[in-house]
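With one protein chain removed, the remaining protein chains of the complex are shown where they sit.
In this document, chain identifiers A, B and C correspond to the written order of the chains, with residue numbering beginning at 1 in each.
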Amino acid sequence: MIPISIFGAGGLTGRELLTWLRHHPEARPVFITSDQHAGLAVPDVFPELPEYNDLKFSRHAEPCPEGSVAFLATPNATSLDLAPVLLEKGHHVIDLSGSFRIPEKELFEKFYGLQHSAFDLMDRAVYGMPEIYREKIKNAAFVSNPGCYPTGSILPLHFLGDYRDRVRQVIIDAKSGVSGAGGRTEDAGFSFQKVYENFRAYKVLKHQHTPEIQIHARQGLDRFRGPEENIDGPILLFTPHLLPIYRGILSTIVIEWKEEAPADLQEHMAKAISEEPFLRLLDSPEKVELNRVQNTNFVDLGLRSMGSITIIVSAIDNLVKGAAGQAIQNMNLMCGLDERTGLLAR
Amino acid sequence: MIPISIFGAGGLTGRELLTWLRHHPEARPVFITSDQHAGLAVPDVFPELPEYNDLKFSRHAEPCPEGSVAFLATPNATSLDLAPVLLEKGHHVIDLSGSFRIPEKELFEKFYGLQHSAFDLMDRAVYGMPEIYREKIKNAAFVSNPGCYPTGSILPLHFLGDYRDRVRQVIIDAKSGVSGAGGRTEDAGFSFQKVYENFRAYKVLKHQHTPEIQIHARQGLDRFRGPEENIDGPILLFTPHLLPIYRGILSTIVIEWKEEAPADLQEHMAKAISEEPFLRLLDSPEKVELNRVQNTNFVDLGLRSMGSITIIVSAIDNLVKGAAGQAIQNMNLMCGLDERTGLLAR
Amino acid sequence: MIPISIFGAGGLTGRELLTWLRHHPEARPVFITSDQHAGLAVPDVFPELPEYNDLKFSRHAEPCPEGSVAFLATPNATSLDLAPVLLEKGHHVIDLSGSFRIPEKELFEKFYGLQHSAFDLMDRAVYGMPEIYREKIKNAAFVSNPGCYPTGSILPLHFLGDYRDRVRQVIIDAKSGVSGAGGRTEDAGFSFQKVYENFRAYKVLKHQHTPEIQIHARQGLDRFRGPEENIDGPILLFTPHLLPIYRGILSTIVIEWKEEAPADLQEHMAKAISEEPFLRLLDSPEKVELNRVQNTNFVDLGLRSMGSITIIVSAIDNLVKGAAGQAIQNMNLMCGLDERTGLLAR
Partner (left out) sequence: MIPISIFGAGGLTGRELLTWLRHHPEARPVFITSDQHAGLAVPDVFPELPEYNDLKFSRHAEPCPEGSVAFLATPNATSLDLAPVLLEKGHHVIDLSGSFRIPEKELFEKFYGLQHSAFDLMDRAVYGMPEIYREKIKNAAFVSNPGCYPTGSILPLHFLGDYRDRVRQVIIDAKSGVSGAGGRTEDAGFSFQKVYENFRAYKVLKHQHTPEIQIHARQGLDRFRGPEENIDGPILLFTPHLLPIYRGILSTIVIEWKEEAPADLQEHMAKAISEEPFLRLLDSPEKVELNRVQNTNFVDLGLRSMGSITIIVSAIDNLVKGAAGQAIQNMNLMCGLDERTGLLAR
């Protein structure tokens, strides 16, 4: 059994990791941290996880078991502190924070408003999207797990495949449940009365997931750029919204092509993803809905074209394929397992 | 007092008309129809409207009082039958259906899947958006009330004013509560279990409100066109989504300019709408939310520009400014009243 | 016009008072306080209330206009401070807090965990439930407005009329939306994620509204008692629950009779409330639902008996008949107006 250490296991992502790892035949959590819950057993904090009765929360500072794979479900600043130490000790590390997703220092610091204190590690950090970087991940000791919004946007754009260089512009309108919108329980903006029977956009043209999408959706080509950037590459816009639900992200992606939309795009993408265990291309964009992907590691896609336009709708569970599920998928690859292990059923 | 007849008063829009007219100092409902509820008094159907204790539902076929202003809150086909008859009898008619909003017959029949049996009336039908056609409405006997989605999209685009001819392309992503998405209570697709904790797009590139927006948002210029249309004019796309809430429509409108976005757009639009009683331009797009406009006749707007892009977020209550409220605003103008009459407080 | 002062106008109840007073033909808010919002105009805090553009929030400490009727929508402790001062100055005072609802000092201090610093005013405070104390209210200078839960429980029990002395025991199970459960927006227990798709009981056998119900539902008879009290009178239990909705309280009231339930109870109660403008007895308990009373000042009732048991279901809007609406109803009576004035339509 692979011993697992989870730092920041007291949060939503940590709970999701624990939930899925219950079913993993080859891995088992042996060390978890939460400064807030230190000393408590898992069921004291998460009553719905009774099988972890013998597992107690430690403090971040405590040493994790040798040879364990370390998941960092910690805030950005904490990951910047922990990652170097754990790598130094020879742990395999999967960071679920945003700290190592953007390979451009200025861009990171601009969008995260945080100084990057461990940028020398950046070239060791493999971006943990198996559908794009599978081989690199298999040999990686350090994986930066993608953000939830980027996962739902990068995958459909990546699997345009050869057609990617015909893209003139991409406009993404994304909608997330509260568990994906980064709201802490104590935050008044996420009170029942501020969210229920309401809807709004946030961080318009400012969201930190934007450069992550712009860079990783164009691997091997000039990356997408923001409208303010004076570099080559097509413009990509991203606007997030807060849905009055708990989990799931649906993204409506409008692609403008330089000429007519490829006539065989549906077949082209179907072929491109045919080997991917967690991607499903449905036969119409209206069939893509959050109910189909909630509590699964799947990404559902549907598209329709007209003239020079294609609209792709994608849906994921932000806590699974958008966080914990993808992290386990990465661990599977890093440890030489079938990447589906423990991920087909919650 | 202006006598009001409401056809199809048993539906959501009819109920909203009755709700608002309670406070109208110059108008009073005297005749209402609903084949389903014929014979019942208003509070038998709508217990929350006890003040209409003496008003009973008649059948559509029954004659409405002479000289009354007729609101048609009826299905498209029913409006096509009723409008000619009522106009013939000399009634002022305000049609809340979609039957007379699109002045191009082929376009109407393509998007509505319905043959237009009264197209000869089309040139008498004034599109009932006071902010654009105020003077025409004042002298009109027949007004076609705008759709809910178009109201939230056309107004921000119209008030780009002189800058409208700098627009290269417009992409609208709209999200509506169930009361605006046309779901009947009996429709399984609108069951609690299919809507709650869910989200999806619908009628992608096919929604009947698309041509209405494309035509009326460009009054006096080449109209917006669909990507499949071989005519002049910039492309405008519209994608509707179903929110798991009851009322409100939020639209995220991405404008691509031919060059840089106008630097003074905020001031420009603030000036353009300064005289408009029901438009509010907030100082950031994040402040625009459904809670601010629900149960009001207001349209809230917020914008941000970057490079050649401007994103405008708009919010309305689909049942008020998107239906009943705007219809009353039109009636006020047709009857020589201050258009705000009865609309400042529900 | 009656000049109105509202202390604590920045909260949910204050906003509801402002909302309803828009339509009041005889009263107008002229002075409102909120230490948090001091200096701002009403629409700055409540955008949905544009008609109060000229009304600004003052601080609690500032003097309110002479001759104005003062509504206290303030916390218990603040009402205890303000009431004596305002009464001293000759204002008519309507207190919406819980400070003057319980005429037994020990009971108040036990359930509110607060020392009563103005108990000498208690005998001047008329309990503001018009259906029971109408004549007293007409002549009162100081009214204590009932709690939201008590309003939905006391009224059905009071209108048992002559049958009240046949009651052996009463068990009330009440469910409230978040706006009635006293949750502040900042309170983590009222975050979207803690309330949505969840349900729970709270303050079991400890809620401060219990003695209020026990005392006022039995006016003129031995009052109801808690199971721990060694006094005469039938036992009455009250258990509150938190509903994942915004507004409304539904109470399920189980009455055990000393003998068989009165055969004519439906007719008996229908007769008893026939003159009451805001009570509606429906023909079955299943028809009583929150949707029928939300945003109205009505109390809906329905009942069914079997053997020695009667179950009465009641529904109110906690912010209207349970707070602001009833307060305005009291003001109408205190000022010699028809009590329905301004309350038939929101």
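Quick note on the criterion: a residue touches a chain if its C-beta (ideal position, glycine included) is under 8 Å from a C-beta of that chain, and two chains touch if they have at least 3 such contacts.
Quick caveat, the model's predicted, so the values are computed rather than measured.
Novice: Of C:Leu49, C:Val288 or C:Leu301, which sits in contact with the chain we cannot see?
Specialist: From the options C:Leu49, C:Val288 or C:Leu301, the contact with the absent chain belongs to C:Val288.
Novice: Can you work out which residue in C:Gly248, C:Pro262 or C:Gly342 touches the chain that's missing from view?
Specialist: The single option touching the absent chain is C:Gly248.
Novice: Can you list, in ascending order, the chain A residues touching the missing chain?
Specialist: Chain A touches the missing chain through residues 22-23, 47-48, 50-51, 197, 280, 291-296, 298, 300, 344-346.
Novice: In terms of residues, what is the contact footprint of the unshown chain on chain C?
Specialist: 169, 171, 173, 175, 194, 196-205, 226-228, 235, 237, 239, 241, 243-248, 250, 252, 254, 256, 284-286, 288-291, 294, 304, 306-309, 311, 313
Novice: Touching the hidden chain in the full complex, which residues of chain B are there? Just list them.
Specialist: Those residues of chain B that touch the unshown chain are 178-179, 183, 185-188, 190-197, 244-246.
By definition in this document, only the chains that are shown with their structure count from here on.
Novice: From the C-alpha centres, identify the chain that is farthest from chain C.
Specialist: Farthest chain from chain C, going by C-alpha centroids: A.
Novice: Any idea how many Å lie between the Cα centroids of chain A and chain B?
Specialist: Taking the average C-alpha coordinate of chain A and of chain B, the gap between them is 39 Å.
Novice: Go ahead and note the Å separation of the Cα centroids belonging to chain A and chain C.
Specialist: Each chain's C-alpha centroid was found; their separation is 48 Å.
Novice: For chain B, jot down the residues that touch at least 2 other chains.
Specialist: Only 197, 291, 294 qualify.
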